[in-house]
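For this depiction, one protein chain was excluded, whereas all remaining protein chains were kept in their positions.
Just so it is clear, A, B, C and D label the chains in written order, and each chain counts residues from 1 on its own.
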Amino acid sequence: GGGGGTTSGSGGEAQEVTLTLNWYPYGEHAPFYYGVKQGIYSRHGINLKIQAGQGSGKTVTATGAGQTDFGWADTSALATAVEQGVPAKSIGVYLQTTPASVQFFTDKNITRPSDLKGKSVATTAGDALTKTFPAFLKQNGLQESDVSIQNIDPAGKMAAVISNRTDVLLGFASDQGPTIKEKAGKDVGYLRFSEFGLNYFSNGLLTSKSMLQKNPELVKKMVAATQEAWAEAEKAPEAAAESMKGAAEQLPSPTVVLEQFKTTLTLLHTEATKGKAPGVNSVEDWKKTIETFQQTGIIKEASEPSAYWEESVAPQG
Amino acid sequence: MSATLEMAASVAIDDVSVRFRSKRAEVTAIQQVSLDVAPGEFVSIVGPSGCGKSTLLKLVSGLLKPSSGTVTLLGSEVRGPRHDIGFVFQRAALLEWRSARRNILLQAEMRGMNSAEAARRADELIEMTGLSGFENALPHELSGGMQQRVALCRALLHQPRVLLMDEPFGALDALTREQMNVELHRVWRETGTTVLLVTHSIAESVYLANRVIVLTQRPAVVHEVIEVDLPGVRDYTATMARPEFASATARIRDLLGAATGQE
Amino acid sequence: MSATLEMAASVAIDDVSVRFRSKRAEVTAIQQVSLDVAPGEFVSIVGPSGCGKSTLLKLVSGLLKPSSGTVTLLGSEVRGPRHDIGFVFQRAALLEWRSARRNILLQAEMRGMNSAEAARRADELIEMTGLSGFENALPHELSGGMQQRVALCRALLHQPRVLLMDEPFGALDALTREQMNVELHRVWRETGTTVLLVTHSIAESVYLANRVIVLTQRPAVVHEVIEVDLPGVRDYTATMARPEFASATARIRDLLGAATGQE
Amino acid sequence: MDKVRTDPWRGLVERSWRPAALLAACLAVWHLITATGLVEAYLVPSPAKTFGLLADKWSYLWGHTWVTTYETVLGFVIAGVLGVLVAVAMVYSRTVESTAYPILLFAQVIPKIAIAPLFVVWLGFGFEPKVVVAVLMAFFPVVISTVTGLKSVDTEMLELAATMGGGPVKTFVKIRFPAALPHLFAGLKVAVTLAVTGAVVGEFVGSNEGLGYVILQANGNMDTPMLFAGLIVISVVGVLLFLLLDLAEKLLLPWHASRRGAAVTTLLAKG
Partner (left out) sequence: MDKVRTDPWRGLVERSWRPAALLAACLAVWHLITATGLVEAYLVPSPAKTFGLLADKWSYLWGHTWVTTYETVLGFVIAGVLGVLVAVAMVYSRTVESTAYPILLFAQVIPKIAIAPLFVVWLGFGFEPKVVVAVLMAFFPVVISTVTGLKSVDTEMLELAATMGGGPVKTFVKIRFPAALPHLFAGLKVAVTLAVTGAVVGEFVGSNEGLGYVILQANGNMDTPMLFAGLIVISVVGVLLFLLLDLAEKLLLPWHASRRGAAVTTLLAKG
């Protein structure tokens, strides 16, 4: 990676730019592939190269270290990284409602958080969900001791739920749910954190501070193109999901991809940004998110939104 | 084992040939050799270096299979390694992590002999071979001759009915060798063991044996068998002085000279 | 090297003692031995098994450091391994992955000798020691005596000025041994090499040497030095028949008898 | 002695029928446990599905296989060369031995997957971090076995070399190193399998190609046929590299007792 940042200004050759995702490609990422396919990025002078990532934390660090021009990662990972001194900044959160949710087969008869009492929960040590889960419990009048937490490798979480080793798992509604539904052939139910009193920012676009400094023009182009791509994809979810086909070999099945993307589309706005373009954030939402992160221990001290978010290049429309 | 078999040959080598094949060449080490050794007999084997003496002993012990012919030991055909024998290899072959004494006692341990009895006998043999004081030395702390004596003690420990010895005294000085000869002859007389001894010393071959088998240059065939006509109990110096001794050694020397192409 | 030094002793052992220490015991192998060997001299060393003969040769070669005293070789003090020598170890010590011929040529390779010349000489030595036909055999395909001959060829390849031999003929039959003795004597006469030979054969020690050093039982001290008064060119059978030969061997036998505690 | 084998085909059949039978047995068991529903499809796919996928996606997998094989071989070769060099330095110098040992141990014990992110940050997403992880994994067994081998050489042979005066280099080349080869090969065999794992682990941490990428993604999608196909290909790569080493050993060390051993064992076993 690391191709960008030398030539600025518009026009001329399309510039090669790398984007590292938070994970391997799944439905949530459809707009990027759609944007490339529809020529949105190239119209903005960007030749976008999409790379798989292996977890938001690694993507944030690699972005900060300049190993990739842009990253797509969870805001909580960004916040943690910024506090640790990683020179990365958000340039617009797209998933403004967290897809964080408790997932389970509907035959478990879980409909409210209180139903989780006495249940075993599969989660992955060290990830953001694990850290916000206690706050979710508290918000709903439960305590950590009411459930039994089991730390498992990300892939193992799904197997654990299907095989009944654990009752529920913590994950993104846009990720595991559709997959286990397909594999087990059973309906999956969700308790979304956002529907039960706990919301915070999730995935968004980020870049390094040095990129912001040296090549703000490129960042702006990237932001504009991405915004456009997401807006277009929102209008044509089927076509967007379809665009991933062939772009990445090993995708979940088309139905899962579509379901993942449709779920993603439900997460794009908060009350404050309703009707605005995807990726447009409000300062208030940032403050609320930061506050939540601080309360849940994702960060020790809350800073101003500007510490995490570069408003100047962020889409305002 | 029946009395009839007891009376039969202790070792019977019948028309045996051995061919070694490797990628490079084929070597016939032994060609149609036949040889009977009576129970309690002491047979020496002499022959030019590389003619097949060690090969012959390995055949008898079953460590090597003949390319043709059969070998019978104590009444039963040899089809694989036999342990109703004692074997002194040409190299000492000691376990480097065991002391001299424990190398000797390996024989007892492998055979599950009574350990007190074996220990007593080991000490006797150590004494007899002049290794006292070096019981606890590791092989690399022993001189070449001492290592060879340890191997000798090991082969004698269990008082085998058949003893195969491949130059057991090659690394000993002349005098120690004579002492060992005398001791071996005494042991043989007292126990009635059948002995096959490969040796390079003509004097030794005659002094110790009832018969001396002279082998030819490779491929080894039996050149001649010399019957040694000496009294059972043999004083070393007196024996050497006897005319039968002189004639036997002279004859063997002649035969070997012919065998090695000298003369 | 200066002419004066040339004239001085080729090997000078001065008041040397060697003590081996292990966890178990301390062994004094050699005690205050002094010995000078003139350039071109042939010295045999005999002594009871385990007395310290091999130790003495290792001292001269610098493979072992004396506990006290000094050793001088070809005019310079021995402080570490020396390679201005040829050494035949008591065990053949062959590299198991090299053929007989390539084991011999190891000497040339290590010394960076001219390879055509070395190959020619190796073939000569193989011929001389009767190994023809086994040039390409691996050590485990050779008989004990053949392995020993390979080691001998290796030590002679570079025509060393000083030759240390530790029982080089121990694994050879009597006749081959005699042939080798005759060859070695010829080589020595022709090249003027200084030779230190450890041997267990009294006849061999006398036949070959100018002087025979008789060592005592451990700790080895020099028991007596026998000057051998025989002609330079020695026919084997004729030499054996000479009275000087008989008296020398008898004397050594007596001394050894005393040393080994027999008599 | 034993008959010299003249028919090469018979030899091949004799050597291969057992592994072949084993393979068939494994496939049969695999088929049965999936067909009977003993193990569910989301955990273990049926062989039919797995091999079907292998056939379908062959060209896709092939490209990734090359990437991983390249990283593995490069990592293995570097680890082998470096390992031998370090081992030699350790055997010849006490100072190097006592300083290098702790570092090596340290490098060996640290779970590579925990520090792999550092490599990504320093070396990017290219093949370099994977090769580094492969080297780190494969290095240690080479060092340990070479050191053991070099130290096991018969002291008498070293004495002999000293009397020949070839100096340390020739002594090493002509005596010590050949004598250590059987040990070295044991180390290399372990190393090559670890190099495969290393390359794959490197790919887990950050990459867009290679079998590690394929596997982790399959795991994320619970795409078990793809997961197993990837595992099978990795195993085949590992086994092939191992067999290549085994062949090299047979060609280079025909003299070694561990090869000669078989004949004696057979002989003795009949006794």
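As a convention for this text, a contact is a pair of C-beta atoms (placed from the backbone, for glycine too) under 8 Å apart; a residue touches a chain by one contact, two chains touch by 3 or more.
None of these values were measured; they are calculated from a predicted model.
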| item | value |
| --- | --- |
| Which of B:56, B:71, B:85 or B:220 contacts the chain that the document leaves out | B:85 |
| Among A:127, A:182, A:228 or A:285, residue touching the chain not depicted | A:127 |
| Contact residue for the chain not shown (choose from D:32, D:55, D:110 or D:173) | D:110 |
| Touching residues on chain A - with respect to the absent chain | 57, 61, 64-65, 80-81, 83-86, 124-128, 130, 149-153, 155-156, 158-160, 163, 165 |
| Interface with the undisplayed chain - residues on chain D | 15, 18-19, 21-23, 43-44, 91-92, 95, 98-99, 101-103, 105-106, 108-115, 117-118, 121, 140-141, 144-145, 147-148, 151-155, 158-159, 162, 182-183, 185-187, 189-190, 193, 196-197, 200-201, 204, 212, 215-216, 219, 227, 230-231, 234-235, 237-239, 242, 256-262, 264-265, 268-269, 271 |
| Absent-chain interface as seen on chain B, which is shown | 58, 61-63, 81-87, 89, 91, 93, 95-97, 106-107, 109-112, 138, 140 |
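The rule is simple: only the chains that are shown with their structure count from here on.
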| item | value |
| --- | --- |
| For chain A paired with chain C, centre-to-centre distance based on mean C-alpha positions, whole Å | 85 |
| Gap in Å, rounded to a whole number, between the CA centres of chain C and chain B | 28 |
| Centre-to-centre distance between chain D and chain B (centres being mean Cα positions), rounded to whole Å | 48 |
| Where chain C touches two or more other chains, by residue | 91, 138 |
| Contacts with two or more other chains, residues of chain A listed in rising order | none |
